[in-house]
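Note that this complex is displayed minus one protein chain, with the remaining chains in position.
Naming follows writing order (A, B and C), and every chain is counted from residue 1.
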Amino acid sequence: MTEKIETSTAVSEAAYVQDYTLDELMVATLARTIRDGNTVMHGVASMIPVMAIQLAKATHAPDMVCVNLEGVDFRPQRCYLTTEYFALGEGAVQWMSLPRMFEHAQRGRINLGFFSGAQIDRIGNMNTSALGDYQQPSVRLTGGAGQAILAHTVGRIVMWLPRHESRRFPEKVDFVTFPGHHPNVKKRLDKIVTNLAVMGFDQETGYMKLISTHPGVTVEQVQHNTGFELLMPSEVPETELPTVEQVRLLREKIDPEGVRKQGM
Amino acid sequence: MTEKIETSTAVSEAAYVQDYTLDELMVATLARTIRDGNTVMHGVASMIPVMAIQLAKATHAPDMVCVNLEGVDFRPQRCYLTTEYFALGEGAVQWMSLPRMFEHAQRGRINLGFFSGAQIDRIGNMNTSALGDYQQPSVRLTGGAGQAILAHTVGRIVMWLPRHESRRFPEKVDFVTFPGHHPNVKKRLDKIVTNLAVMGFDQETGYMKLISTHPGVTVEQVQHNTGFELLMPSEVPETELPTVEQVRLLREKIDPEGVRKQGM
Amino acid sequence: MNKVLPNLDEAAALVKDGDTITISGAFFEQAPMALIRAIIRRGVKNLKVVVAAHGIAVDILVGANSVRTVTGAYVGFEGYGLAPNFRRAVEEGRLDFQESACFAIASAIRAGALGLPFMPLKGLFGSDLEQVRTEYRTFEWDDEEVLLVPAIKPDVCLVHAHRADAEGNVQTRGSSWDDTLAEAAERIIVTVEEIVSAEEIRRTPEFTKIPGFVTTAVVEAPRGAHPTGCPFEYDFDEAHIKRYLEMGKTADEFQNYLDEYVYGPKTHDDYLLKMGLAVPA
Partner (left out) sequence: MNKVLPNLDEAAALVKDGDTITISGAFFEQAPMALIRAIIRRGVKNLKVVVAAHGIAVDILVGANSVRTVTGAYVGFEGYGLAPNFRRAVEEGRLDFQESACFAIASAIRAGALGLPFMPLKGLFGSDLEQVRTEYRTFEWDDEEVLLVPAIKPDVCLVHAHRADAEGNVQTRGSSWDDTLAEAAERIIVTVEEIVSAEEIRRTPEFTKIPGFVTTAVVEAPRGAHPTGCPFEYDFDEAHIKRYLEMGKTADEFQNYLDEYVYGPKTHDDYLLKMGLAVPA
């Protein structure tokens, strides 16, 4: 199955909202990376992408289907601080399982996946394993779940990191849990959405490049909070704002309890 | 899971029946190869073993479980000339599927399987593929379904052949669909039940040996209808007769329509 | 995304000459027979049919000269007899039968469904099938010998199922490995007894076998498995199977079968009417 060509955003005429919060901007920006018709997956502990998926489905991507560890095309009743939980299979058209989701990805049927990590470097390697020496870590993190495999099997990869700080964007990650530099992975890496900016990767060098800065954030601020030199286009636009409709859906329908703030 | 030790038949005190038919003797004899607690499978077009399984479950092996392509521990309402059919999954505790049944066997959880063929030779090779030259056969048979694999993965193998004739018992089969000579298979081969006799295999040589002749059948008749020399024990007993209870169950409960006669 | 096609002809048009196809069901159940009749009517040729064990679904395609090769482990009618067109075509050297064992074929299709180049399995050793299937490789892992069977990724998978919604979420009851068959293939064409609402599917996710993102097209075809049965819905038509086998005895007589039951009724509705199976309007 070939992916649809990315269409110009359906909200270009819509009224943008000014009183959004940063988590809402991140959710809306991630939602826009989803193309209608995509089959999409998310990892564990992925509250922000789970909301972005619901938001995309409710707006510009009604034919998008999410496949997660619990089910296909879920309709959860509320948001949780866990994203591997049966409630995320509520209303699904089919129950899923951990191996089955990976098998669909390995067969090439998952077009887009959302991943995060504690560190990311200039070639897109991510670390979710351990800080410091791997054998004697200063912080033993959770581990990357399926990242090291899905990096090779999911069609397009969007990363989300709620804390854009230079220690989290080092020249080189302490441990490569998610491989960003591997030839098979490079062309899959699409965007990185943080609390400051949207970045991508130069397809020639594989190096991270700035795409847009969030409203009120300067290019210098982004570079200052990044531990390596970002590739800079000649002009850096501002990240598209959330629309009135996006924010309304998030606040009223998808996440009235405001779990998104804890998901950051 | 270790198999239970074969117990002395529970029907030794029971009254045997005299007015049985040959199909009933075959079903009863096959039923007696099933040990209580066994997990048992059968192939396609296996009407006689399917009845033997039901008969064993209703008599000496209540804790036997049959796993077939349709379900686990079925309770069919009637007998069919097909044994891969949803009606053989009726009343099952779980639905099965073709790959899943083979996987259980490969994991070593199927203790006993029933197989048949158009030809069988002295080392237990069976042919269900083609008569004559394989590339230009005089008769293209059905093929052996899963035999070539299950020969290696099912714990114990009982063969059933309703027509004991020398052309069906050649020195060497035209094509080895089911391997009887392979080192992994030899020790799995248990019994062969035909319309004339019960045979087994000598564990040293792998050659077929006579175990018992059916009532009214002489050793000479069996040898005459076998295309190679059978190993002969010094004494050949008569095959145990069906009991009154076995025949009653077959006629009244399991197969009142008499499908067993067409299954031969 | 709406996956519903209005009729079997449009579904059959998704099958091209020379395609590798797999087929749901077994001898007497859940074979997509209405779709297969539509494919034969379109005159599709040179199909490469891959099945573990099947009966009429393969035999009728062979008898209609739609098939170049069959890969399979059992083609027959169980207690009813051998497959007449299949055996005739093999015996006359007109059909290339790539014989294997059920689980080897299922494993090859599983590899296709998993996006892997091969699957390992135990068995086949000592059988002459090992000599015939030269594409299988033996492999040693520590001291254990296994067989590696290369993946099969069919162009098309034909499925008959109980029901689906418009988005192609397909449900079945009973035993089946339609999920694996479907996931291995590039184009998945599903006929169903009934198209139901998405809400109905969401009420019973435990029955969903093929999710919509895998399915290519869905067509409603009540009694679409006839003369095979549909698990827990209707039985196979034993009288018709016997008639098929009788008329299959010679190639000439089988042409009459095709004329009467395949080419004669131009649509599935015509077929149902002819067979006295039409659902009352």
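The rule we apply is simple: a residue touches a chain if its C-beta (ideal position, glycine included) is under 8 Å from a C-beta of that chain, and two chains touch if they have at least 3 such contacts.
In this text, all values refer to a predicted model and were calculated from it rather than measured experimentally.
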Notebook entry, point to check: When the whole complex is taken into account, which chains on show are touched by the absent chain?
Noted result: A, B, C
Next item on the list: Using the definition of touch stated at the top, determine which of B:Ala28, B:Ile53, B:Val67 or B:Met208 touches the missing chain.
Entry: B:Val67
Notebook entry, point to check: Among C:Ala11, C:Val51, C:Ala64 or C:Leu121, which one is in touch with the chain left out?
Noted result: C:Leu121
Next item on the list: Among A:Ala148, A:Leu161, A:Ala197 or A:Val236, single out the residue that touches the unshown chain.
Entry: A:Ala148
Margin query: To test your reading of the contact rule: which positions on chain B touch the chain that is missing from view?
Written below: 1, 37, 39, 63, 65, 67, 71-73, 75, 89, 91-95, 103-104, 106-109, 153
Notebook entry, point to check: Where does chain A touch the missing chain, residue by residue?
Noted result: 44-45, 47, 69-71, 80-87, 89, 95-100, 102, 106, 129-130, 134, 136-153, 175-179, 181-182, 184-185, 262-263
Next item on the list: Using the touch rule from the top, list residues of chain C that touch the missing partner.
Entry: 115-122, 141-142, 144, 146, 148, 150, 173, 206-207
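FYI, only the chains that are shown with their structure count from here on.
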Check: Greatest Cα-centroid separation from chain A: which chain?
Finding: B
Margin query: With centres defined from CA atoms, tell me which chain sits nearest the overall protein centre.
Written below: C
Notebook entry, point to check: At what distance in angstrom does the C-alpha mean of chain B lie from that of chain A?
Noted result: 58
Margin query: Suppose each chain is reduced to the average of its Cα coordinates; what separation in Å results between chain B and chain C?
Written below: 29
Check: So how far apart, in whole Å, are chain A and chain C when each is placed at the average of its C-alpha atoms?
Finding: 40
Check: By residue number and range, which residues of chain C touch two or more other chains?
Finding: none
